[in-house]
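Take a look at this one; I'll ask things after.
Removed from the display is one protein chain of the complex; every other protein chain stays in position.
Naming follows writing order (A and B), and every chain is counted from residue 1.
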Amino acid sequence: MSAENEKFPKQHIVGFLGSLVLTLAAAWAVVGSGLPTHWIIISIMVMAVVQAFIQLFMFMHLTEKNGSIQVGNMLHAFFIAAVIIAGSVWTMSFGFSHNHSDNGGGGEEMQMEEQEHNH
Amino acid sequence: MMDFLLNEFLVTGDPLIYGAMVSIVLVSIAIVFVLTYFRKWGYLWREWLTTVDHKKIGIMYIIAAIAMLFRGGVDAMLMRAQLTLPNTEFLNSQHYNEIFTTHGTIMIIFMAMPFLIGLMNFVVPLQIGARDVAFPFLNAVSFWSFAFGAMLFNLSFVIGGSPDAGWTNYAPLAGPNLNPGPAINYYLLGLQISGIGTLATGINFMVTILKMRAPGMTLMRMPIFTWSSLITSFIITFAFPILTVALALMTIDRIFGSQFFTLTGEGMPMMWANLFWLWGHPEVYIVILPAFGIFSEVISTFARKQLFGYKAMVWSMLLIAGLSFLVWVHHFFTMGAGAGVNSLFSVTTMLISVPTGVKIFNWLGTMYKGKIRFDTPMLWSLGFIPCFVIGGVTGVMLAMAAADYQYHNTYFLVAHFHNVLIAGTVFGCFAGLTFWYPKMFGHKMNEKLGKISFWFFVIGFNVCFLPMYFLGFMGMPRRTYAIEPEWMPLNVVSTVGAVLMAIGFIVFVYNIYYSFRYSEREKTGDTWDGRALEWATTTPVPFYNFATVPEITGPEAFWKMKQEGGTTYDKDNLEPIHMPSDSGVPFIMSAFMFVAGFGLVWEWMVVAIAGLIGILACMVVRSFDYDHGFHVSVEEIKETEEKAREGEK
């Protein structure tokens, strides 16, 4: 607890700077990196997860008091979130063709592939 | 104005509904009259409407659930009456649609869940040696939001018209274009309001069980019903937000014109089915796991043996909880998501039968070489095993995606889920209620009447639902209001079964009255030679539950205490007990939720906003409330305990 009584909130500042860097890096990845789309998506999602953990551990004191229950609960929440999102996208990605698509007549296979790239 | 009142607001034109209106008015007048005549308004407000005592809240849940079981049961009887013979004109198709919708919704949301949550409320704090739940105020909010949500839903029946798109409420049928008017809004708002309460219950019980156990009661020393409640709460906490969102999205579709589940604007109707079942499948386990817990307690008590395979039981429940979130697509295999999707969900579904099978063998193992007593709670538990296994086996049949294309939407499915939900949940509720009844009300339910009601119900249940499997094979579709002549014989059999079940239910309810009048009062707290801590308290249980909380040194806390001479009244170690204060805020806040919901149902935004402001005002009042509760003095504890324990000597 001694760290808490310091005047200078070191952990918070490190966390804040880390978040700023990650946010800018993600923005740069989109605007200026020129990477293939799916690599951009993977990299910015990874950076988002890292930022979320910064908040949870450095700002929110996740490990205090009932640490093991709280960490377990959060991990499970992330697992459920992944199931809901990935499961829904996978289950519902069939046979959709919207107006703006150039390959509207490209058949279901193409569409499914495109949907996967989208997300 | 009159025109609106007669054509839209009130449901008119059906003699059955006129009858219901008259009876609702008469019953309401009778209640007001009785309360006024006996000057019970103050008593009602002080002792019940404002209470935060988990035992009273549990009892209110159970009373409400039995009332809802009656309403849902009447719906069921109406359906059976319509389906007995071909060309029946008893109900028209619209009325039939409304009846099967309200039957399903009420039985799942307003009967099964509150019944089990009621039992959890009453029993769990007693089983872990706690004096109340972790957040007693929140617990009252949970109950009252359920009660007002249920009231809102049931109101649809006479005001505005009942929802008619099935309990699954699929889009686009339930969307604004195909189903204008307030009916579906009642479904959405009624479920939304009670769902908020359920979510709060989940969080409340998780904290209660994790943090308020008696000293020495490790997780692996907890009674199995408490374990099942913990796991159920865990599922509730993660599943109910999904329902909240799904309901909200459809509400916004209907009231504010968004395009989530519509056919226009590139909306996606099947996304509703996806979200509904993402919640809906975990929901199935929410209503079955506590029942498993009850059966485990009852079988162990009446076989007079420690539960066989306690650890396997716990792990199998955890596994079921984990898998429950991974199987939802099996409810809509026929959507045609493709071979990959259907195969995966087929496999995960079949996997669930493994931990469930483990539990069946644990119950059988518990009875093996036990000295079994055949009291009513045990009969319900014994009846459960074979009936539930039939439901489980047909469930595995349905799990095969390719075969499901044949079974889907037929009476085979109807028979399957009634076989698991009635044999599992309803038998579980009856077993639990008769088991803990003496602890709640100070007297047993009459054994003879209990057995009569059991045999009527169980025989009726099988006569009613077994023919439905064959009707399914014969091609009888689900949710049809007219049968073909060749389906008649089996439908007649099925209706006879339903009548037997109704008789069983009536006997059960009569038993409550009969036992209240004539049953011998309990002299000790330990009616059944019990094994868990709830039986260590006196009957009736003092409002603070335990004068002193015993130190737990092993599993089956009370069984050990009986051998070693422990007590929950250690005269020399009494300390003042801190208890929470009662509060009227939960009741008032939930009443405002009702107002807001009613406003949204009719799209009267002024009313809705007024209700919302009321809810927020209650939250502000609560935020500024620094009431720390009160302390019960040592003298008062002594006096209460001495009086309660007189009979024991």
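Heads up, the rule we're going with is that a residue touches a chain if its C-beta (ideal position, glycine included) is under 8 Å from a C-beta of that chain, and two chains touch if they have at least 3 such contacts.
Convention: contacts and distances are computed from a predicted model.
Per its UniProt record, the hidden chain corresponds to "Quinol oxidase subunit 3" from the list "3-oxoacyl-[acyl-carrier-protein] reductase", "NADH-quinone oxidoreductase subunit B", "Quinol oxidase subunit 3" or "Amino acid ABC transporter permease". Though it is not drawn, the left-out chain touches A, B in the full complex.
The hidden chain makes contact, of the residues B:100, B:115, B:186 or B:260, with B:260. Of the candidate positions B:183, B:549 or B:644, contact with the hidden chain is made by B:549.
Touch with the chain that is not drawn comes from one residue among B:238, B:508, B:535 or B:598, which is B:238.
Interface note for the absent chain: among B:10, B:173 or B:207, the touching residue is B:207. Although one chain is hidden here, its contacts on subunit B can still be listed: residues 130-131, 134-135, 199, 202-204, 206-207, 210-212, 215, 237-242, 244-246, 248-249, 252-253, 256-260, 262, 264-268, 271, 274-275, 278, 549, 575-578, 620, 623-624, 626. Residues of subunit A that touch the chain left out of the display are 1, 4-5, 7, 9, 12, 15-16, 19-20, 23, 26-27, 29-31, 37, 40-41, 44-45, 47-48, 51-52, 55-56, 58-60, 62, 64-66, 69-70, 73-74, 76-78, 80-82, 84-85, 87-89, 92-93, 96, 98-101, 115, 117-119.
The rule is short, and it goes like this: only the chains that are shown with their structure count from here on.
A straight line joining the Cα centres of subunit A and subunit B is 37 Å long. Taken together, the subunit B residues at the contact with subunit A in this complex read 210-211, 238, 242, 266, 268, 270-271, 274-275, 278, 325-326, 328-329, 336-338, 341. Listed in rising order, the residues of subunit A touching subunit B in the complex are 66, 69, 76-77, 80, 83-84, 87-88, 90-92, 94, 98.
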